[in-house]
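Every protein chain except one is present and positioned as in the full complex.
Lettered A, B and C in written order, each chain numbered from 1.
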Amino acid sequence: MSSTYGENLKLSIFGQSHGAAIGMTLDGIPAGLPVDPEKLQAFLNRRAPGQNDWSTPRREEDRPEFLSGILDGFTCGAPIAAIIYNKNTRSGDYDNLKDCPRPGHADYTAQIKYGGFQDSAGGGHFSGRLTAPLCMAGGLCKQWLEEMGIFMGAHILSIAGRRDQAFDPIHPQLSQVSPDFPVLDLSAGEAMRQAIDQARKSGDSVGGVIECAVVGLPPGIGEPMFGGVESRIAQIVYGIPAVKGVEFGAGFGASDLRGSQCNDPFTLEDGIVKTTTNHSGGILGGITNGMALLFRAAVKPTPSISAPQQSVSLSAQEITSLSVKGRHDPCIVPRAVPVVEAAAAIAIMDMILGNTQTDRRKMNHGLK
Amino acid sequence: MSSTYGENLKLSIFGQSHGAAIGMTLDGIPAGLPVDPEKLQAFLNRRAPGQNDWSTPRREEDRPEFLSGILDGFTCGAPIAAIIYNKNTRSGDYDNLKDCPRPGHADYTAQIKYGGFQDSAGGGHFSGRLTAPLCMAGGLCKQWLEEMGIFMGAHILSIAGRRDQAFDPIHPQLSQVSPDFPVLDLSAGEAMRQAIDQARKSGDSVGGVIECAVVGLPPGIGEPMFGGVESRIAQIVYGIPAVKGVEFGAGFGASDLRGSQCNDPFTLEDGIVKTTTNHSGGILGGITNGMALLFRAAVKPTPSISAPQQSVSLSAQEITSLSVKGRHDPCIVPRAVPVVEAAAAIAIMDMILGNTQTDRRKMNHGLK
Amino acid sequence: MSSTYGENLKLSIFGQSHGAAIGMTLDGIPAGLPVDPEKLQAFLNRRAPGQNDWSTPRREEDRPEFLSGILDGFTCGAPIAAIIYNKNTRSGDYDNLKDCPRPGHADYTAQIKYGGFQDSAGGGHFSGRLTAPLCMAGGLCKQWLEEMGIFMGAHILSIAGRRDQAFDPIHPQLSQVSPDFPVLDLSAGEAMRQAIDQARKSGDSVGGVIECAVVGLPPGIGEPMFGGVESRIAQIVYGIPAVKGVEFGAGFGASDLRGSQCNDPFTLEDGIVKTTTNHSGGILGGITNGMALLFRAAVKPTPSISAPQQSVSLSAQEITSLSVKGRHDPCIVPRAVPVVEAAAAIAIMDMILGNTQTDRRKMNHGLK
Partner (left out) sequence: MSSTYGENLKLSIFGQSHGAAIGMTLDGIPAGLPVDPEKLQAFLNRRAPGQNDWSTPRREEDRPEFLSGILDGFTCGAPIAAIIYNKNTRSGDYDNLKDCPRPGHADYTAQIKYGGFQDSAGGGHFSGRLTAPLCMAGGLCKQWLEEMGIFMGAHILSIAGRRDQAFDPIHPQLSQVSPDFPVLDLSAGEAMRQAIDQARKSGDSVGGVIECAVVGLPPGIGEPMFGGVESRIAQIVYGIPAVKGVEFGAGFGASDLRGSQCNDPFTLEDGIVKTTTNHSGGILGGITNGMALLFRAAVKPTPSISAPQQSVSLSAQEITSLSVKGRHDPCIVPRAVPVVEAAAAIAIMDMILGNTQTDRRKMNHGLK
């Protein structure tokens, strides 16, 4: 496993779905940054299961216990560690996954890689439950970015082809994302819920696309070639289970544009350089340009479905039919929205900490 | 800058477009791997400029000079270093890029980040010319992967909306990619060439999508969560200038499928576990599953166009019009095809070197 | 902070002396390695306080709780996490350390670096207590190395100038280290105990030197220039608080020898290449040569002493006198012995995992 991330901050995520606890350590964070536990809890609740009819009925309070790194409401410079004990006992639901792997899951590849020693209960370390510690770290980073005037938000751009309005690429409407179901257009959200409901009723699942925007980023963040903003964000976002695509700005759509359409013309606003369009997604040459950072992540449909599927028995060496038992979200996209934000917050915090070019004020007003 | 890549191998790329030389160092490669210089040169020639009517007329032979790490045709365990001296003299074509940045380029963000100290001639370190050392390293890795029975290829999936046939996801037709213009369907290639030609004539440019496939990968490669195959490949592919999207398997298309459609059913072929479809792109849980690895990269249209564009003068603080001079490809997609292969080869070589799980034979026949 | 170590395994240590818990995560360990909890506990007990008259009377059972990564007695491939809750409540003993720093401690440098936000109670993250999680990780690595036939041990070479017999550099007497007080020569140990006792009675403290040996290492381990065995071991051993010197083989003594004395002549034993002396400490060019690995670490006297010392009041900007209260070992050397073993075990495990040169059997019989 390589469940560690970061060049300057060092994030390490641990735990298995049905193990004793899940958690994270976050090293390299400066001392003196404020921590608001209630704000963090509110953020974690957006990811937590069991809140709505469209998510798994498994209900588990994701309340982190901080073990180190925070003192009297501020970071103390020491590594931060936080855990959540798992309350669900190890069930027998997953007994035969090592022999008969679920299509679309990591059961087979884990069996090959870890030779049968892997913890397969609930997907083990591959479970979506491991996004909870990612959200602990990301929720903290998000708070610290807000202290610097950097704000981020994400919404569901589509589920099963039902499409929400996209963010305005110049002025993303972060505050207009519905708190209940994270879309901009409530009627689109209603259509998505219906699609989820239909999938559940037929023992099936659906996927979708999440769009994320970050505003307030100073220009000059990112370390090309391989530490550019796209590289660093894509690396961590692909660490979220089920993500199969990541694009920035116009993304795949840019491939159909002409240069004269895709290039963002420069302009000046109150002496600050801006662009009149934002096909670059706020990134030129891997470095932020001061416009809104925009990216989208494609989430495949939940692989766990109750409808029968073709699998194989590794021991018997024969083809079998498999119906996945247990409680599963027919669509994980709504709960993945804060996870995408968390991943981006971690990557951005890491890049800001790694910025060794003089000081940030210079970057802000640095034209001359 | 962070022009270094790799957890186990360590790649470092250096040079500026109009500097003395460009090159790379590649550390961490085992001794005793064979090196075929002619095969490498043939690979580099696929990226070299000036070969066709659809690329820039600047003609420069990309013939690397090896400084270390190779002895009598084999790696010797020491770091490999190779350079290409730049023959083009520093021209005045780029004189005012620090004051009047080109839309879609890194001129502005470099000016902010490096405060005017950056080398702006020809784009400096941001130039597409820096993909030559990436191809040196990648071309070597590709040879070594072939020694292990791992073969890769890429083709143009689309340019300006003209679309080639996609790879067969189960048996990608690597050998059917045309050597002249890298497509599967020659008539699609002809339509793409025409689109490029039209763009050039109007002083404009076009972009496209590249599809890459890797066959022969053993199952079990990749280190989730953040060292998974998608994470590692996306990180390096986003280091290629102009890439704005990366997706694996069904990618963004997966978001519109139902789980019952997207999940790849398992089957058995001669005692080997396979899947009957390949929407996962050969990756489950960040780990290879033994099927073909498939991904696509979206390339934006070349930002350098001769048609006038709106920019700003940073010194005068006013909006201006800019026509980019110099020699530029109206479409870099054909030349980017081997670069995408190179990037993938480096990432895969790195992951194979980092595989600490017992031995590879076990992985190949590791069901029991 | 950078309390993470490792190129292939990734160790992250967290916790403060009087915080909620201390612990570690250890990522990158292959699945299927056996874990013997009792053996680990026995190892941790060697470091635990309060066992003898020569250590602090603070008594705390260091019994780790495993949160992840181990299943049914074997590693499962997922990151290992283990914690120890602190039972000692936050006391007032350390109230004024931020204003009046203890000589020889990190109080002052932490105040400067963390600006007063650091957790100063009990030394916070700088406390010797943080060597407990280091021993958890190192105790596990030591077990796994033993599975490979690699055995290590350490003893006190000197305390306050009272000197134990050194290890035989060809055949280190690992099994002859006394379990009670880790020396080879019990009368030397008795002299050391008396020196410690004298120091305690005068409110003072003493330091010493620890010698560590590793046998059974195959030749070929280590990645020069900067990943050589000396580099990797020194880096982690210097992470142990109070270590001020690290030397390998003849070490500083080598500087007084002539080449003809210092060079170890090669010989053959049953077809295996050996050396007749071992001034190199088993390392040539940063790579193991198959002889015993030998190194020594110098430990300064415990800085916390009850005798009055000169310090300053940072708030009053005046020189003051300070008597350190609280419970402190007059000599930490005996308890540091397993910590040095743990650090070496982690470094060696990391280097073995990172060995990308073909396979280990080849190394063992690799002469031809």
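Heads up, the rule we're going with is that a contact is a pair of C-beta atoms (placed from the backbone, for glycine too) under 8 Å apart; a residue touches a chain by one contact, two chains touch by 3 or more.
Because the structure is a prediction, the values reported are computed rather than measured.
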Going by the contact rule already stated, which one of C:A106, C:A154, C:A292 or C:I352 would touch the omitted chain in the full complex? C:A106
I'm checking contacts with the chain that's been left out. Which of B:L44, B:L97 or B:A110 qualifies? B:A110
Given C:P34, C:G161 or C:G326, the residue that touches the chain left out of view is C:G161
Touch assignment to the omitted chain, from B:A20, B:I272 or B:A316, lands on B:A20
In the full complex, which bits of chain B touch the chain not displayed? Write them out. 1-4, 10, 12-16, 19-23, 25, 27-28, 31-32, 65-69, 71, 74-81, 83, 110, 113-115, 117-119, 124-125
In terms of residues, what is the contact footprint of the unshown chain on chain C? 1-5, 7, 13, 101, 103-106, 108-115, 125-126, 130, 158-161, 199, 204-209, 219-220, 222-228, 230-232, 234-236, 238-239, 241, 243-268, 271, 273, 275-276, 279-281, 284-290, 298-305, 307, 309-312, 314-315, 317-319, 354, 357-358, 362-363, 366-368
Touch rule applied to chain A and the missing chain gives residues 7-8, 28, 30-32, 77, 223, 353-354, 356-359
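We take it that only the chains that are shown with their structure count from here on.
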In terms of CA centroids, furthest away from chain C sits chain B
Averaged-CA centre spacing for the pair chain B and chain A, given as whole angstrom: 25
Do you know which chain B residues sit against two or more other chains? 7, 223, 354, 357-358
